[in-house]
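Heads up, one of the protein chains got dropped from this complex, but the rest are sitting where they should.
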Amino acid sequence: MNVEKTLTFPVKIGEDVVRLRQVVRAEAIAIGLSLVDQTKVITAASEIARNTIDYGKGGDVTIEVVNTSGRRGVKVVFADNGPGIVDMEKALTDGYTTGGGLGLGLSGAKRLVNEFDVKSTVGHGTVVTLIRWKA
Amino acid sequence: MEQIPILRIGDCLLVSIQVDMHDRMAINLQDSLTTRIVETNARGVLIDISALEIVGSFIGRMLNNIASMSRVLDAVTVVVGMRPAVAITLVELGLELPGVKTALNVDRGLLLIRRQIDDGAEHA
Partner (left out) sequence: MAAQHGVLTKILAKSQGDLLDAWVKEQKGVLKVSSQGEAAEHSRKFIDGLRAAAEADQLGDINGGAWAQARQALTDISSDQALKGATPGETAMFVFSLKGPLFAALAKEAGKDTDAFAREVWASTVMLDKLGLYTMEVFQKSREEVIRRQQEELLELSTPVVQLWSGILALPLIGTLDSGRTQVVMESLLQEIVKREAEIAIIDITGVPTVDTMVAQHLLKTVSAARLMGADCIISGIRPQIAQTMVHLGVELNVVSKANMADAFALALRSTNRKVVDRTAKDKEAAAIKAAAASAAAGED
């Protein structure tokens, strides 16, 4: 997988999420994602950003334009130094929440992208990676 | 602090969300809307989201909450103008908002509110 472009900035407050959405939208349009696919990847990024702020106590997001064997995609990586996820299986289940939300953040975001990966170490932090490919 | 204006049309309240809201704005809207329902004795609430390109679980939850709260306050909430891409994304996300009434546009939304109020009057 080749990285064509990369941009990193912190996500700590609500305004950062608005900025993140704008950046992801710009890149999604640049690689020619359909309107529905743009909406899906922006929404997924937005959901994960909220998790990073609410549970991870803020962190950094990296947005990349990537390509592999002729396909291009938008990749978004969230990294925080928060408490980590204790029960990964539960965290990825619909309706499971520890924070009073609807519990759709992780599992819902996973359905909106083509590739989704969560790596978490309790006490050290969580890294969430998502990619939406151009069809 | 930015605020979403709440307009009054007869016994209805109209909220047109035109900006990409961050969370605090959404919570503020929820609060001020419930206050206004009581103040104005409104029977219906129209929320126009036709300008919104992204509706995530947070805004989805806010819409759900407003619908439930207004029901308790004896007002009907109708969400109007959701874009196709937003609707598809919300469904994929698992947020089908079963408790929220919807209409294609403000016109249809007002008609729906009228019908709901009239039905309610007949049953009372």
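Labels for the chains are A and B, by order of writing; each one numbers its residues from 1.
In this section, a contact is a pair of C-beta atoms (placed from the backbone, for glycine too) under 8 Å apart; a residue touches a chain by one contact, two chains touch by 3 or more.
Bear in mind the structure is a predicted one, so any value in this text is a computation, not a measurement.
Trainee: Kindly state which of the options B:L7, B:V38, B:A51 or B:V91 is in contact with the chain not pictured.
Mentor: B:V91
Trainee: Using the definition of touch stated at the top, determine which of A:V36, A:L92 or A:V127 touches the missing chain.
Mentor: The missing chain is touched by A:V36.
Trainee: May I ask which residue of B:I6, B:A67, B:M82 or B:I113 touches the chain that does not appear here?
Mentor: B:M82
Trainee: Can you list, in ascending order, the chain B residues touching the missing chain?
Mentor: Within chain B, the residues that touch the unshown chain are 79-84, 86-88, 90-92, 96-97, 102-105, 108-109.
Everything that follows uses one rule, which is that only the chains that are shown with their structure count from here on.
Trainee: With chain centres defined as C-alpha means, what is the inter-centre distance between chain A and chain B in Å?
Mentor: Chain A and chain B have C-alpha centres separated by 28 Å.
Trainee: Write out the stretch or stretches of chain A touching chain B in their complex.
Mentor: Answer in residue numbers: 14-15, 17-18, 21, 25, 35-36, 38-40, 42-43, 46-47, 50, 94, 101-102, 104-105, 107-109, 111-112.
Trainee: How about chain B: which of its residues touch chain A in the complex?
Mentor: Those residues of chain B that touch chain A are 20, 22-24, 53-58, 60-61, 84-86, 88-89, 92-95.
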